[in-house]
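Partial complex: the chains shown occupy the same locations as in the complete assembly.
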Amino acid sequence: MGDLKSFGENGNEVSDVGFEGRRKSCWYEEELDQHLKLCFALNRILHTGASQYQDIALLDTKAFGKVLVIDGKLQSTEIDEFIYHESLVHPALLHHHNPKTIFIMGGGEGSTAREILRHTTVEKVVMCDIDEEVVGFCKSYLLMNKAAFFDPRLRLVISDARAELENCVEKFDVIIGDLADPIEGGPCYQLYTKSFYESTLKPRLNEGGIFVTQAGPADVVPYSAHIPSYADVWGWVMASDSPFTVDVAELDERITHRIVGENRYFDGETFASDSKLSKAVRKSLAEETQVYTEGTAKFIYGHGTGHKSRRA
Amino acid sequence: MGDLKSFGENGNEVSDVGFEGRRKSCWYEEELDQHLKLCFALNRILHTGASQYQDIALLDTKAFGKVLVIDGKLQSTEIDEFIYHESLVHPALLHHHNPKTIFIMGGGEGSTAREILRHTTVEKVVMCDIDEEVVGFCKSYLLMNKAAFFDPRLRLVISDARAELENCVEKFDVIIGDLADPIEGGPCYQLYTKSFYESTLKPRLNEGGIFVTQAGPADVVPYSAHIPSYADVWGWVMASDSPFTVDVAELDERITHRIVGENRYFDGETFASDSKLSKAVRKSLAEETQVYTEGTAKFIYGHGTGHKSRRA
């Protein structure tokens, strides 16, 4: 029978299907918008399933390793998710003088909790995600987040983040929005409105508390980073009632003293660059006058069965 | 954790990745020629590997079930391979008055042997395929052919079919070419030449013996069948020194008496239709003057690392 066992050994490669290894034939197609598709060559379709809220798949791609896809939208990849999650978490926690308690709206993938828990000042993280199946799927399959799920400082709540914040009395040092885009048909767009920020979210922040999310309004530090697998530059905003005064050197100092392990993407100079936006983006922000309310929600490309698809 | 186990149970479906279950996002792309691609939505990439001669993959597609791909070319599918293999095997064996010994050039997938072994007259089948890994792969993964591989009447020889026929002294009632297309760079095109037919193959046929292959010259009965997953009508030719005199009724009679189990595609009337070619095809054949020799080989679209890719 010769070398049949080789199928077991190197069986996780569609290595040469196609023409002499040059042309790949199994693809995952992502619609970036209705006029643009990004296609990832596949090694494997690892796991698929559906929850009450959303469809979920874990793919093994040649360019970006393992890829998490929710409702047909790429969420994060093994190769570059650190850029997204370091950018989401560290600016807010490092600008805070002593972040102890953190609330994550969404975040079921676990990567945001993982980055937060690297901060030695952190004593408690509440992760509030609506979709139990997705959380379970990620807990089982995303090995790099496994430790975070079992960290005793993490408290997982399966619930709607808005309801949870409305009903709780606790206050937090940092609240992080790790939410779906405001797509039509998804419940999530209500978590991007002015009234939600004023009436629900802000009362749950401690004095000097910071809020960060992947999009949003003024009175904030907006910053951005290029995520290769998104084929785009992605933006975040960080807001606080206290001014942001931490400079590059102080950021690097805090990284050294407050974060366990080494960042791969984020440091003081990275932030200095990412928080300077190009002329084209600044002009576009300056000309923006729309306030995001329940009635004037501007939807991003995509259709949701649920609430978690980060990308549009 | 709720219903996480469901990932195990219905995990073999990327059922709703995409938009509300309507838009699929994982695809296998087959180049029919350089100007035409056929794309199959995927459930899973089941197994992949490579042998000395060719790459091989087993895919689970939504439209055609399990699909065997060799060197980037679809070979056969769970849903419609019976059309190909019934068409390849039964006309030749049924037109023969009493086929006992059969030689298969190639055929490593096992489906041709499976159909041959349904004939109660058959006492011995020699399957001569050059690629041990592919034969092993098919034996392991193609469940519908499992019984055929273990039938005591089957003798498997790992060798080049041409060399094997040149060296053997045995003669056969039927010789079946279940070979790759004559693609450039593949060794297989030598098995489609006039000199091979005259000098090597014909001496190994018994009196009244029949030769059938998926393509070829005149002095034959050509016939064709539509293979949905090939997106094309596929042709075969059957040749003998004795005239073919079996009519529709006699074919049906022989099917009843000589084949175990019921055909799904092939019967007398099917053959009466398939062996009548359309005016366009007849005209094209009538105008064909090229004799296929080693020096004048006309290649079919594709590049081979090996010898088995049936389709172009």
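For reference, chains read A and B in written order, and residue numbers begin at 1 within each chain.
The criterion applied here is as follows: contacts are C-beta pairs under 8 Å (C-beta built on N, C-alpha and C of every residue); 3 or more make two chains touch, one makes a residue touch a chain.
Keep in mind it's a predicted model, so treat the numbers as computed, not measured.
Because every chain is the same sequence, the assembly can be counted simply: 2 are drawn, and the full complex in the file has 4 copies.
What we mean here is this: only the chains that are shown with their structure count from here on.
One finds 49 Å separating the Cα centroids of subunit A and subunit B. Contact residues on subunit B toward subunit A in their complex (touch as defined above): 1-4, 6-7, 10-20, 23, 25-31, 42-45, 47-51, 55, 57, 59, 69, 71-72, 132-133, 136-137, 140, 303, 305.
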